[in-house]
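Not every chain is included here, but those present sit where they belong.
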């Protein structure tokens, strides 16, 4: 079961460093910890028209967390703070209750195998929560 | 639902055990027995999914964490907490009250006052005494009336503007008297003080609603409510808990530790250092579900009628003094008494000889014994499985005691 977690797509995402690192002069920045496992995510964000124009991530954490951050760097583009907040809640419900993901976030279905692993939900959610924090 | 103590009794293996004589168990205020379903829940957990909680991702650790957090939710529901985050697992009532004394108490200052009542169990007395000694806090005592109730007419005198906390029992483990909580809450709120209730005796008799009670802290133990021992609960208002410093230090209560310093986890974890009582939490959950499966309205009718029979018979006996309220209203089925010519330990021992288990002594309530000018008393306390045979055998036993010491 658990080995399904580490499908090629997730592994590939976790190794995708195209948006890794720090931005010069970001408009906003946030660092968030997962106290349970010690994972830490730092996001730098530039804004345009109320939405994200550029996002870079620095992750000390597991493959799921890294993959989630990498995905956010592309999927988060043009998203507003409200949309991110909505998605964060929706993703939690997607894991916990099998609810659907909102429009425009379908690529996150790559994380479907995480559903079976309660202790790992937070790994995927952490970058989204950091983005919400950065934008609020 | 209907209610029949005898059918309940059959769910408790101890009553089917081949003891040397039948068991009339009336020591429930000390510890209740455990129904098969609770024993099974604990055994099942220990047999099939034992692991340490949190931080582990293997399937056993994940299952243990889930079980533990499910227990927290069940407790929250049972006591009407707003959120499971308000439920802190401790090793018992005593531990829960010490937690408050050390964290909330830590923030008190010299000259601040804490009110305790003369009806308190030592567990809700000694922690405040120790705190008072340590920090120069002043203890004020709310007296009891002759009938076993708190003397609420004295509230005005003992609750002053320096009062920071009223620590009171929800129900006395000696007299069975249920406290008029609203009077305490009103007095406390009028001076901005908090209220801690010791619910060790109350909670086994059915759900409470901490919100409706209007208190700030509520403490109780598993082993008095058909659950394992080694577990207890402190409930605290979330906003209040968030302001409190940690209790014990160790694993699980930190956010991060380094040579530079430490940051602590939010409640409830902040107060749960070390490996928590996991199997015991599983047992507590099963016990609460068991209690919830019972028609408590009917059960209370039965226990009231048992108590009424017992009290009526006792009142007619010369040389027998009931330590507690006379009627059955606003009291739990906890009946303490003294016999003029027989010491409580002798009474308990003779009762034991015919199979009746009661407790004799000061019941960890020496200030109350002092107030009533007695060395101790004998206590018969009822659980959900008791019936008329228990009352009748107890009364026969008292006759026997009289026969021996007459």
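We call the chains A and B, going by the order they appear; numbering starts again at 1 in every chain.
The criterion applied here is as follows: a contact is a pair of C-beta atoms (placed from the backbone, for glycine too) under 8 Å apart; a residue touches a chain by one contact, two chains touch by 3 or more.
Every value quoted in this text rests on a predicted model; they were computed, and no experiment measured them.
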**Asked** Would you state the complete complex's composition as copy numbers of each displayed chain label?
**Response** A x2, B x2
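Please note the rule applied: only the chains that are shown with their structure count from here on.
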**Request:** Could you grab the centroid distance between chain A and chain B? Build each centroid from C-alpha atoms only and quote it in angstrom.
**Result:** 46
**Message:** Applying the document's contact rule, which stretches of chain A touch chain B when the two form their complex?
**Reply:** 33, 35-38, 117-120
**Prompt:** Hey, which residues of chain B end up touching chain A in the complex?
**Reply:** 54-57, 61-62, 65-66, 254-256, 265
